[in-house]
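Below are the structure tokens for one structure; questions will follow.
Only a portion of the chains appears, each positioned as in the full assembly.
Labels run A, B and C following the written order; every chain starts at residue 1.
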Amino acid sequence: MTLSIDQYAQLSRWRERPVLEKALLAIGMLLLAISLPPLPGAPCIIVCVLGVTLLDARVPLRLWLRHAVIPAGFLLTAGLTMLFDIGRHGLSLAPAGLSTVGGLLLRSCAGICCLLLLALTTPVTDILAGLRRIGLPREIAEISLLMYRLVFLLLDTASAMHIAQAARLGQRNRKQQLRSLGLLLANLFPRTMDRAGRMENGLAARGWNGEFMVLRRTQPLSPLRLTWTSLLLGSVLLVGSLFS
Amino acid sequence: MHIMEGYLPAKHCLAWYTVSAPFFAAGVWRIRKILAERPQARMNLAAAGAFAFVLSALKMPSVTGSCSHPTGTGFGAVVFGPAVMAVLGAMVLLFQALLLAHGGLTTLGANLFSMAIVGPWVSYGLWKLCQRLGWSVAVSMFLAAALGDLATYVTTSIQLALAYPDPVGGFMTAAIKFGGIFALTQVPLAIAEGMLTVVVMDALAGK
Amino acid sequence: MNTILSVQQLGHSFPGDITALSDIDLSIRQGRCLALLGPNGSGKSTFLQHLNGSLRPQHGRVLLQQEPVSYSRQGLNRLRSKVGLVLQDADDQLFAASVYEDISFGPLNQGLTAAETGQRVEAAIQAMGLAGLENRPPHMLSGGQKKRVAIAGALAMAPQVLLLDEPTAGLDHAGIAQLIDILQSLMQRGITIVFSTHDVDLACRLADDIALFAAGRLIGFGERSRILLDQAMLLTAGLSPSLLLQMVAFARQHGWLAADAAMPRTDREIMDLIGKWQQAACQPA
């Protein structure tokens, strides 16, 4: 099993760009999205961010869509809840709900666009390094880095286990599925801890003394791109707050 | 089910970040203390976090479709303690947002509060209570996991109701509406998670 | 002989990944042993996973006894009851607290009664030489023993076809010898065996037929000696003839081995051949 977002981020055209540049754009837009009124802020952000994602970072539309639909379930449940009213006469359409839900829909879409721009161009480890620089405690950053590495090893193991169970009809019915999943996790947990123990040995052999020092190669910031990004953020802020 | 990116207004995002921060800080303090004694614990904590993430990436058989996955809250709280879970939970939520597009960055504070603070503390409290009452491990574990799960969803409902109170009935009506929808969809999941946790603990005991 | 499993124009690709299968046509005949031979990353494992429905073809189709496989739950259950799968790493497939319990997992899922399951489990334990280990927890077994438990788990479901992914990975000389004995005894019981390997000698030793994979394509398929003695084809696949195969080629070239004689399978057979020739050469012409 692979995580396609990670895979894409690792191979992204923007992979080498400094995290700060990418974060300024994506998180800046994200903050605008939740701060500005949905109209006309959200559509502006969607157009800008999606445009950059598809045209400049060259994320394939199909890949983008596949991940953009993931939160749809949440949007549907929570949105529908707000659309309807439970009153004396049972279920009825909430009169004021429509515009609120419409605005919410737009803002959530803008949020997803920003999140995906960051996620599809920046590997998690780069983001962790960035967070470390702005004050994430060293221990937590190191644990997260190891976590990232272990996640892929565990996913491979878990997916092999799942295949093995399915081959022996472990997914026959719902009850059996639950039992199989339980057995899988119970088998995975000690193996995870084993794996951690062996990694500890492997790193000790390389002189590990409890701190992870690695040499990072970073590209210099591009003043040009920073200027453009700031201009873009500024104009969205202006349009979003003036015309609402 | 986490609150998605962009769903909460800025004020609420900030408020939930602020509420969660002390718990996170306490967790960091606790982890630092553990690491000062045993530097190697780094690896075990990372393994626990990775396990929790993988857990959340697996689909759980349920009635409601693809959004359901085990939260592992109860299991984690009982095995690692609720303080540590606040930090591991934050990392898992960050990974979920960035690797799975599940949850979000601005809503991370709110999700952290429901999933990695309320859930684990409820689970942990119930577990301790049941143990004191002398109930069996299986029953205690089931209750801890299932109700911890449910507490997470109740918290999420309250968070949504606070952000989007009903135009007519206000916060309470909205809370009941969100709570009702989530209860309907999540109670079976909470029960499934409770049973799953019992199977896991049982099989682990056999190892 | 009947075709038990076949694939038609099978294709599969993973997003962003180079490993992919394209356009594979292959028929597996009942009662034969087929080796999927190729270097790492050539698509052998992906192919195996299609044969028991672990993966669903993106192009083409898989047929069980001439009928296209249905990917409904029922269809998959039917397929997996007839086609067992043993993964490369035995640790990935042993779940239960004891060897006995683990082997019973499959038959119980097939809906057999406790009594029937018990018989199946006993028979599998006997066949795999696991007597005495029934109550051991799987994680306390050696690598070779784990492998045999994994095979027993598949065998207890009474499959007609057994798929094995890199069955000798991680085993040492003695473990491999034991595994070969076991697979040969299963073949004698009429079970069709399909295994993947990058070990040319293992394919030579066990297989009747060989399917040669390279970069997700089937570049050769046929009777053992036809594939293995085609040095150019092996090299195209990124493999190279083992010493045994080089000796066989040499022996044929110099007339020690008749072109129509059966191709030796083992070290001993080829050494006997050299021994005979050594004696003959010492005679006055």
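The definition used in the following text is that a residue touches a chain if its C-beta (ideal position, glycine included) is under 8 Å from a C-beta of that chain, and two chains touch if they have at least 3 such contacts.
If you're wondering where the values come from, they're calculated on a predicted model, not measured in any experiment.
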| item | value |
| --- | --- |
| Whole-assembly formula, with each chain kind represented once in the display | A x1, B x1, C x2 |
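In this text, only the chains that are shown with their structure count from here on.
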| item | value |
| --- | --- |
| Farthest chain relative to subunit C (centres taken as mean CA coordinates) | B |
| Highest C-beta pair count, chain pair | A-B |
| Chain nearest the overall C-alpha centroid of the shown protein atoms | A |
| For subunit B paired with subunit C, centre-to-centre distance based on mean C-alpha positions, whole Å | 45 |
| Where subunit A and subunit B are represented by their mean Cα positions, the distance between them in whole Å | 18 |
| Separation of mean Cα positions, subunit C and subunit A [Å, integer] | 41 |
| Touching two or more other chains - residue numbers and ranges from subunit B | 203, 207 |
| Sequence positions of subunit C contacting 2 or more other chains | 95, 139 |
| Subunit A residues touching subunit B - in the complex, by the definition given at the top | 3, 5-6, 27, 30-31, 33-35, 67-68, 70-71, 73-75, 77-78, 80-82, 84-86, 94-97, 100, 104, 107-112, 114-116, 118-119, 124, 127, 137, 139-140, 142-148, 150-151, 154-155, 158, 174, 177-179, 181-190, 192-193, 195-197, 199-200, 209-210 |
| For the subunit A and subunit C complex, residues of the former touching the latter | 2, 4, 7-8, 11, 63, 157, 160-161, 163-172, 176, 183-184, 186-187, 190-191 |
| Touching residues on subunit C, where the partner in the complex is subunit A | 14-17, 49, 52, 54, 73, 76-77, 80-81, 84-85, 87, 89, 91-96, 105-106, 109-110, 139, 153-154, 157 |
